[in-house]
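Note that one protein chain is taken out, while the other chains of the complex remain in position.
Order of writing sets the chain letters: A and B. Residues in each chain are counted from 1.
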Amino acid sequence: MSTKKLVKFISYGALIIILFLIPLVITGPYQLHILIMAGIAVILTSSLRLIFNSGQLSLGQGGMMTIGAYTSTLLVMKMGWSTWVALGAATATGALLALLVGYPFVRLKGIYFSLVTVFLAEVIRLIAEQWRSVTGGSLGISNIPPPDPIKISGLLEISFTSKVDFYYLILVFTLISLLILYTLEQSRVGITWFSIRESDSLAESIGVDTTKFKVLAFCIGSLFAGLAGGLYSQYNSVITPSTFGFFYAVYVLIYMIVGGGRRFSGPIVGAVILTFVPELARILKGYQPYIFAVVVILIIIFMPEGLVSMPDRFIKLVTERRGHA
Amino acid sequence: MLEIRGLSKYFGGLAAVNEFDLSINKGELVGLIGPNGAGKTTTFNLVTGFLRPTRGKIMLEGNDIVGRKPHSVAKKGMVRTFQATSIFPNFTVLQNIVAASHLNPKVVFWEAALHTSNSHKQDEHILSQSLGIIQFMGMEGVKDTPAKSLPHGHKRILGIAIALAAEPKLLLLDEPLSGMNAEEVSETVGLIKRIWQRGITILLIEHNMRATMSLCQRIVVLNFGKKIAEGSPEEIKGNNEVIRAYLGTSKYAT
Partner (left out) sequence: MAASIYILVALGLTLVLSIMGIVQFAHGEIYMMGAYGAYYFCIVIGLHYLLALVLSTLLMGVAGIIIEKIFFRPFRQGDFLPSVIMAVGLMIMLQTTATVSFGSSIKVVTTPFHGIITIAGAILSWERLIIIVISGFFVVVLFLLLRMTKIGQAMVAVSQDMQGAALQGISVDNVSSFAMFLGCMLAGVAGGLMGAIFNLSPSMGGYALMKGIAVIILGGLGSLPGVVVGGLILGFIDSIVPPFMSVQMASMVGFISIILILIFRPQGIMGRPSQ
């Protein structure tokens, strides 16, 4: 392994170890809550980027989350399933819904696709509101039980009662999700997606079934959105139809754009930092969204390619200065 | 190899292509010419699945391919280039070719996703193959340049290279020489000849008469969607119908 790769490997390893050690330092439940929400946001934003890699911008991730959340919740509460299986089902429903609407949706270009995904999310929200007998209407469902305890006889027993337990749960899922997303992106499939985004017709003319690949991206992205929804429901114990509405999808979009859509790390950086910004501004109460908007706008003005382009810009700045000196 | 019979495409009441017949045998280098708007690119679109014919039969190596989507046609070995330059703009030249080679997978999806040693071997093979294509096309110097920064002529050549990477049996070139200066034209003509000598059958749309005459063994002339002449370059040169079709546009005199 070359030194560059070795350095990368070690630094990522160190980062992961630090992430696992955080609860030893940060113990306040509120802070942990923020980190947990950041983790969920990371999963969502990265999954959005996966779909975006194939050239489509889906603004309906909120709808998939809602489906995932309700699926998991209803399976556990009304059918008595194990929470882990229910979580798997939630993930699957996200993908299945995308598969169902995928083929017709994907044929639409650009902004049309985005808008029709918005409508899909709205329809899901409205169904959740109206189907009171099943979903509890606009008040949603509360008292959702946390994940079933994991018991590996003699070795391990984890029950999910404190925030710390949830932190680790979300951390593990986030890391696994990122690993899967990254592997996909680096593979031939990833190259195919990028090629489709660069030039749809060119890819088609040399043998790529662009429709199939776009639907694939849409399904996988929605799969992770369903997962995020399921996780959220088991963490938060309350879900309503409007928890993941249009605004949430817009926020996720902001996370991706501000973090940087061109690099894999973009959504991660964006999601984490922008989850913290509203919290830091919380003292301003009603004006808090204002600060968020201003920060976001400022970042885009000065770094249109997103936060992750900072190192490149810095290098450029330094080398240009040197040139002048 | 390619058998087109009675191909027609109507847009509303207007026939863009009208009862077009064409046979191309393996190893030929055939030219398709005609004034602007004669229906040449439309024919390409129809044959490769980008447009659906109103009527007619298209057989590739004996298989009927009417109604197939473009990617399926490409997988069967017929690849086309575009009149408007089609490249992957943000990729480097090398990445363009590698991507194009990757898009014709010989390794199963899962193996690729999981980076098995098999897929690694494939990657190496693709890399060397891509470098080979780049060398063949004479583009080693720019292999790491982003495609969008290339001069126009290079972009057109890259477009051909991308099509080559898809390992076509039949290559459809749509005005490959457009926008090129004299030097680029003679380079590209040589390139097309070398591609043909490698055994790839070629159907060529071009406006540059001199190049077309020197390259093609057989030329088909289209006007208003109908075939008006077919034959060797000499026959076409002297054909009155052809001359009349081009009358008024002195640009096309040989």
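FYI, contacts are C-beta pairs under 8 Å (C-beta built on N, C-alpha and C of every residue); 3 or more make two chains touch, one makes a residue touch a chain.
Given the structure is predicted, the values throughout are model-derived calculations rather than measurements.
Just so you know, the chain we are not showing touches A across the whole complex.
When the full complex is taken into account, the listed residue touching the unshown chain is A:L115, out of A:M77, A:A92 or A:L115.
Touching the chain that is not shown, out of A:S11, A:T27, A:S82 or A:Q130: A:Q130 (per the contact rule at the top).
Across the entire complex, the residue among A:V85, A:I150 or A:A293 in touch with the chain not shown is A:A293.
The missing chain lies against chain A, touching residues 101, 104-105, 107-109, 111-112, 115-116, 118-120, 122-123, 126-127, 129-130, 246-247, 250, 253-254, 257-258, 261, 286-290, 292-294, 296-297, 300-301, 304.
The rule we apply is simple: only the chains that are shown with their structure count from here on.
Chain A and chain B have centres, each the mean of its CA atoms, that are 42 Å apart. The residues of chain A lying in touch with chain B in their complex are 183-184, 186-189, 191-192, 194-195, 198-199, 201-211.
Contact residues of chain B toward chain A in the complex are 48, 50, 69-72, 74-75, 79-82, 86-91, 98-100, 102-105, 107, 109, 112-115, 119, 162-163, 165-166.
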